[in-house]
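One protein chain omitted, others in place.
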Amino acid sequence: MSSPLVAPPVVKTKSLSCPNCGGPVELRGFGHALTVVCPQCFSVLDASTPELKILQQIEERWRRTPKIPLGTRGKIGGGEFEVIGFQTRSVEEDGETFSWDEYLLFNPYKGFRYVVEYDGHWNFVTPMEAMPHRIALGGRPGVIFEGRRFKHFSGAEAVTTFVLGEFPWRVKTGDKVIDDDFIDPPTVLSAETTDEEVTWSRGEYMTGAEIWKAFALPGPAPRASGVYLNQPSPFKSGGMWTSFGGMLAMVAALAIFFSVFSANRTVFEDHYQFQTGDGREPSFVTPIFDLKGRTASLELTVHANVTNDWAYFNFALINEDTGNAFDFGREVSYYTGSDSDGPWTEGGQTSTAYIPSVPPGRYYLRVEPEMDANAGSFVRASNGKMTRVNRMSYSITLKHDVPDYTWFWIVAGLLMIPPLAHTVRGRNFEVRRWMQSDYPPVQHGGN
Amino acid sequence: MSQPISNCPNCGAPVQFRWSGAAQTACPFCKSIIVRTDIELKNVGEVADLPPDPSPIQLLTEGSFGGQRFNVTGRLVYEYENGGWNEWHIVFSDGSSGWLADAQLQYAISRLAPAQALPAQAEISRGKVMTFNNVEFEVATLTLARYKGFEGELPFPYYGKSDMLFADLRTTGSQFGTLDYSEDPALLYLGEWVEFDQLQLKNLRQFEGWA
Partner (left out) sequence: MLRYPGYLAYGLLLLTGLMWAEYRGWSLSSVDQVKNVPKTVRDNPGAYRSHYGFYPRYVGGK
């Protein structure tokens, strides 16, 4: 007969009586529990012996109600876990107290996990066996783990202020650990240091909605306020700038396309002379020319050889058939000289006018030049008197189908607005994140 | 796998060793700890009843690791000031011996490392760094433990020792080590942390309310 190997019976949950109030204390952890809290009288009991020795009684003012009730099961982190313990911890900073809640999750095969909640922000936490490598990151502490850099966010002494349910280790209110958090959103690596050991754990950010869905909790999840240390930024702007780059390239391509395929055809060009004081009618009309094809723009260029003088041109582009006209004027002024800073010039001898959306047809130009009659050189007139005569030579060129490049600049500028706004909001988000850290950003200046 | 059948040196009942490498087992009838030497079986004491414990692993659980299948043949239960853990003895398909640790459901597989120069017990403290196989290990915790009990078949005699010092060695990755100062010279175990799903365990214990 061989040594019998009998499979142990199915492990059952246990229910004991609280030694303080006699109420039922349920043990969901199948013998893992070292500490359990009576849910009726809030006595902290030593579960390592069957007598359930009373270690502590939690005062009423510290008692809280977990947002996820003990015993709730959820599908999370690749498995099914049950909430068996609850702990509230607090940190004091500048006279203010900050508290967060930790929910201990249990699966008899996969082990223990946590869900941590602060101000509506949640984290799914897994204990780590590895110890990340500590380094200096830009003058501050950091760690490297699995090829990622984690920046130190905060380090403080955390005190346990409330416990409920059961834990596989000894815990009671008043227990202290030094808690250091290192972030690389959406992940956080936390180190808890006591006199005996350092325990690392890894947290992944989760929203209230995701937690509520995982644990099938009724109603809406509590709203999150502010920015949490490892909350992922919704304004990672890299993607938008890439799109901007792509679309800017398209704008440039369009500019090249239009500059190549616009006809830019000179439909009229001529040279003239003008002078004041000869008593003749200054205005004249050009011969008729044809504007063929689609409605397009015209560019008129007038060049005059004025020096330290000005000339003004009244133009009308008149459609011979319809009688519609474009009426405009242009000034050409050019001044030059020299002073203590050296030679200078002001203005130019060329002026252009851009006439948009000119329908095709037969057109001519009416031109009326004008100059300063009191400038110019003295000349003896035919009647013997000395008069001033101002004169110039000028040319008029008319080009058909000329692209207006202003549009390209405007579109490029407009395209820049959303990614710029996105980047600004992203910076703002990070400032709000780091304001709560041990390294709050300096206002106005600094980095 | 040879399965020699012998008689319990205490009560005479037939005792079968399921594993050829077994050096220790317990008589199921009189609860004597039986140690097997090359020549004879020796009774070295009584094994304590194991209290109900939460490990999902049991004798005859099977699993996979490092491309090999393994069987659970025995277990050592340790306890210390703040709890306890299980070291399940496993035998791989190539006959080699290893350990599957279950400490609050954090699992690790390790093997005895070949004899080498190890720091003395007096030199060990938390934070001390040492190198094995080109990997840096750091002492994370020092634990003073004792045997709570054993069951099944073990590769070496484990009995009678109390107040054993263990040093937990951790790395920046999944490797880990244990320095066992219960022996002189000390023993080094090297291994890897594993997730429950990686081991593909079969024939596990059942828990009320859990699939």
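Note that the chains take the letters A and B in the order they are written out, and that residue 1 is the start of every chain.
Here, a residue touches a chain if its C-beta (ideal position, glycine included) is under 8 Å from a C-beta of that chain, and two chains touch if they have at least 3 such contacts.
Every value quoted in this text rests on a predicted model; they were computed, and no experiment measured them.
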Visible chains in contact with the missing one: A
Contact with the hidden chain (one of A:S225, A:T242, A:S393 or A:N428): A:T242
Identified contact with the non-displayed chain, of A:L16, A:V159, A:A224 or A:V251: A:V251
Of A:F86, A:F167 or A:F326, the one touching the omitted chain in the full complex: A:F326
Positions on chain A where the hidden chain makes contact: 239-240, 242-244, 246-247, 250-251, 254, 258, 281, 283-285, 294-297, 308, 310, 312, 314, 316, 318, 320, 323-329, 331, 333, 335, 337, 339, 344, 346-347, 353-358, 364, 366, 368, 372, 401, 403-404, 406-408, 410-411, 414-415, 418-419
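Here is the rule we go by: only the chains that are shown with their structure count from here on.
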For chain A paired with chain B, centre-to-centre distance based on mean C-alpha positions, whole Å: 54
Chain A partner contacts - residues on chain B that touch it in the complex: 5, 13-16, 25, 27-28, 52-54, 56, 58-60, 82-83, 104-108, 126, 138, 140-141, 170-174, 176, 193, 195-197, 204-211
Residues of chain A touching chain B in the complex: 1-5, 7-8, 10-13, 29-32, 34, 48, 78, 80, 107-112, 127, 129-133, 144-145, 168-170, 196-198
